[in-house]
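Notes for the one structure printed next.
Heads up, one of the protein chains got dropped from this complex, but the rest are sitting where they should.
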Amino acid sequence: MPTNQPLPSSVAGLPTLEAVDLGCRRGNRILFKGVSLAVSTGQATWLRGRNGRGKTSLLRLAAGLAVPESGQVLWGGTPVRRSDTFHSALLYIGHANALKDDLSVTESLQFLARMHQRDSDPVALHAALDQVGMGSRRDAMVRTLSQGQRRRAALARLALDHRASIWILDEPYDALDADGVECINALLHAHLSRGGSTLLTSHQAPGASAPDMAEFDLDPFG
Amino acid sequence: MGSAFSAVYVRDLRLALRRRVEALLPLVFFVVAISLFPLGVGPEPQTLRQIAAGVVWVSALLASMLSVTSLYAGDHADGSLEQMMLSGQPGLVIASAKAAAHWTVTGAPLVLAAPLIGLLLDMSTAGLLTLVVSLLLGTPILSLLGGMGAALTLGLRSAGVLLILLILPLSIPALIFGAGAVGAVDSGLATSGHFSLLGALLILTALTAPLATSFALRIALE
Partner (left out) sequence: MNRSVRWFTFAAPSRFYWLVGVLNPWFWTAAVALTIAGMYVGFFVAPTDATQGESYRIIFIHVPAAWMSMIIYLAMAFWAAVGWMFNARMASVLARALAPTGAMFTFLALWTGAFWGKPTWGTWWVWDARLTSELILLFLYLGYIALVASIDDMVRGDKAGALLAIVGAVNVPIIYFSVRWWNTLHQGATISMTAAPKMAHTMLTAMMLMTLAFWAYSFAVVFTRAQAMALERDHDAEWVRQLALGRKDSS
């Protein structure tokens, strides 16, 4: 599905996530410098680079978790760490799944939904889990799931989310089988056509079913 | 905001209930540690009565500190902490909820066990009552300070011992006022001064520790 379909009028004019002259330090090493990129409405950007180049660090800077060594990350012109609107518009799924071993899948997702003030209704959660193929395991303890299953459960938040306008995803396809990759790509298509935007990293190619993505290579900036 | 507090609080309680043995370890430590003193100083009721308040208080302090090291560690490891900090909810609220949950799981059982322990050390009834009230006011202070220590030492090697080194000096005023109250009762003096000071300390800590904790969490995640 192309990303240049006319957007619903309610989501037109959403703020853009911009990195301006961004620099990152890890320990005492400069990872990258002078990175400028923008992710606008309806666009997906695939962040590429070799291991250790700082892709995860860039995502964390974009999400406002970390403070840049230089430059800034802006949301609609305001620095993300000071923005009032950024947090409700952001959905960040990092390398870790943020699921508690001792809670069931539903309980874990309910907690995350409540914290982010999203719909935590069990019916909606089950529907979202169905979309990622985890419906049958919705009451299972997270502890009992395989890596791939945990990843799917974590990504169920994407199916739950019709409000978030920027998705920042760190290796979303990690540990997923071909079927899982299809599910995620379907969710991405729907998200982009709603006017959402996505910034993601992936060491594997997003696949044929994925939406068109702009590519950004981090290697030259190290 | 209120729903974020209850979401974190209820989740932490639920997690503790699912690991009941681990949740009870501080209480067991408390009893064991106190039992060491008669073995160390001799079983004479007179001596025990004199040292009882101090022994119970110090053991409560140590039991609290031992269990607080894991307050944020689990959430940090599985990515839940990042999600909580990205949720847009005030860090203050999250820190308060975590401290409240820690007190409910660790502090409150100590308060409930204190009367029985006091009998082991041949305390008077008035002394026992005073001890319970002083612990009721004091253990929340320990949970609040401990939470701050846990956030400061998040993810560090030897975080446990380091936390104890950092927080014990700060807990000394609570120890002095709390144990001092029992000493006052035994000498027939008024406890109102001790309790007012302890209460004031509790209010001051409740107003400042969560804020410091949220700063510490931000620093740890950067």
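Here the chain labels run A and B in written order, and each chain numbers its own residues starting at 1.
By our rule, a residue touches a chain if its C-beta (ideal position, glycine included) is under 8 Å from a C-beta of that chain, and two chains touch if they have at least 3 such contacts.
Not measured: the values here are computed from a predicted model.
Taking every chain of the complex into account, the omitted one touches A, B. Remark: the omitted chain is touched by one listed residue; of B:Met148, B:Val185 or B:Leu202 this is B:Met148. Among B:Ala77, B:Leu119 or B:Leu156, the one in contact with the hidden chain is B:Leu156. Listed for subunit A, the residues touching the missing chain in the whole complex are 25, 27-28. Residues 148, 152-153, 156-158, 162, 165-166, 168-170, 172-173, 176-177, 180, 183-184, 197, 201, 208, 212, 215-216, 219-220, 222 of subunit B touch the missing chain (whole complex, contact as defined above).
As a working rule, only the chains that are shown with their structure count from here on.
Subunit A and subunit B, compared by their mean Cα positions, are separated by 38 Å.
Partner subunit A is touched in their complex by these residues of subunit B: 3-4, 7-8, 11, 14-15, 18-19, 74, 77-80, 82-89, 221-222.
Contact residues of subunit A toward subunit B in the complex are 63-67, 87-88, 90, 92, 94-103, 107, 111-112, 114-117.
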